[in-house]
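All protein chains of the complex are present and in place, except for one that has been dropped.
Presenting chain A:
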Amino acid sequence: MDYYWSVEKTCVVIDLGRAFTKCGFATEAAPRHIFRTPELIQEVKTDTVTSTASFERWVQVFEELFKNVFFFYLQANPKERRVIICDKVCSPRPMREAISKVLFEKLAVPAIHFVPDLLLPLYLTGLSTGIVIDCGYEETRILPICECVPLYSAFTTARVGGRHVDEKLREALLAYAKENPSNVKRPAKGWAGRRKSTPMSSPSASQEEPTPEAAEEPPLTLTDMVGSLDDVTLEDIKMRCCYVRYRLADGGKCVLETSKDIKYPLHCDQAIPIKAATRWGVCEVLWDESGERTNIQEGIIQMLEKCPVDIRKSLVQNIVVCGGTASLPGFLPRMALELKMAFESDSRLHHVCERVEFSLPQFPPASLIWVGGAIYGSMEGVAEYSAAQYQKGVKTPDWAAFTLVQQPVQPPPSADSPTNIGVPPAGSGLAPPALSSSPQKTSSSLLASSPAGGGSGGLTLPMAESPQGSNQDSNVVEEQEALPSPSRSQETPASMSVPSPGADAAKADAEGVGGGEGAGAPSAQPEAGRDTDTGAEGTQAAPAAAPAPAAEGAGRTGTRSNIAPRPAGAPSRTSASTRSSGAAAGRRGRRDDATT
């Protein structure tokens, strides 16, 4: 085992998309292989059903899938590769647990990183604030991220995606076929079949043969042919023939619209006629104003409305569009046009419009998430869920656990906890981090605990609560246990109720970027300021491995530590952070002190 640790090999990065799975190695510019996602993963979430599969079924699916990924596609030894799973924000828990089970038990990987996928494209922009729009197959997901903190409270999905375009395309083709009934040639018999039936010696036979056969079979109508199209072909038609129409406001010069009907050749002598209007018409479902479903621009508006007022202007300055559907020709200009109209009709967001800016990473939208994962995998000290943790029974990290274990607000604990007299209890966020006697040990504990706190979303909470968590430093454990339990339980609601704006304000403040005048500034401000200071000095404990986009800020302020995937305003709450100060929780604790 030691061998595997000493020879550091790049991680394997897997992005399980609804339509296509991308897999490859960290630090590379493109996924090594892109293949269709097995059906079960696709069918997980439909309009009505959230999860259809049991844990056992997931295990079967993933065992097959990951074996293929490791041995067939990537040809890597799983025992020496950490795995980064670009995790859907709402993926079902049994699925995640099945992933851990298969990877740890069957393939014996050393560690897994579950990273919320929507944060990853931000790495490519070099900014820690922005909006990520993932226009995928099943739906469009929109997530704002402010100073590395994903605002899950404003997470919005628009129920339009590639699948809906496919459906419209099928409808349109069928409708056309019914209006213009015609017969098409049957596909020519396969070469093999022809050869079988005609002996080599009599070439003439092959010419006579088709006639009687054609007479026997009923003619093939266009309707039949269109009806029998499979999803893969349909998707190919979409990619090859369809585009998103747009018309810039200059009266006809800049218009992406063609009046040309084209034929999509199916086999050698069959073709599906596609009307010019169909070619752009089917994509209109993405911007559909009928109100049947949320369209993309409405989704963005809704998301912005859920965001705190004071960060909206920052957010819109960095919009990243990813997902396969976004690679349709004309997608981005059309989205900009629709967005402009939507902003103009909304009086409250009107002023934001002029600040809107799209980032254009070099990489194609379909692989943006994966490439972000590849960057994440190249960094040091990122949070991980290791095999040892799995064996100890630490639960699979899951940001959703954060809301699940939410507890009612309780009065703040009294300042003097039994053990630390004169030092505020950890729950209040100001407990000095350095209680352990040996610096070496502490640092190691920090590193050790970073996995739990770090990288992925709310994984922190469940970890901190399970006694065997990742606290390898016994001091940490003791301290935690010594705390009156309310101190911990009150953090959750506190941080929930004062979501990011505060924290962001604090950070923004420290950087002089501003952006935090909401959140009841006057009273919060000094605290926020102080908070940052504490951060700057000790810090801490802020656990993690600052992955990412945030990395930049972290360098400066120190607190920012864990960047990426924290649920809104949730401080990462590892043991370590409990002591030092999860930003929000700490603030809350202090504010309570002040008021009393």
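The rule is simple: contacts are C-beta pairs under 8 Å (C-beta built on N, C-alpha and C of every residue); 3 or more make two chains touch, one makes a residue touch a chain; residues count from 1.
To be clear about the criterion, contacts and distances are computed from a predicted model.
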Hidden subunit of the complex - UniProt protein name among "Glycosyl transferase family 28 C-terminal domain-containing protein", "Dynactin subunit 4", "PCI domain-containing protein 2 homolog" or "Peptide chain release factor 1, mitochondrial": "Dynactin subunit 4"
Option from A:T223, A:N295 or A:N318 whose C-beta touches the chain left out: A:N318
Sole contact to the chain not displayed, among A:Y243, A:W287 or A:Y385: A:Y243
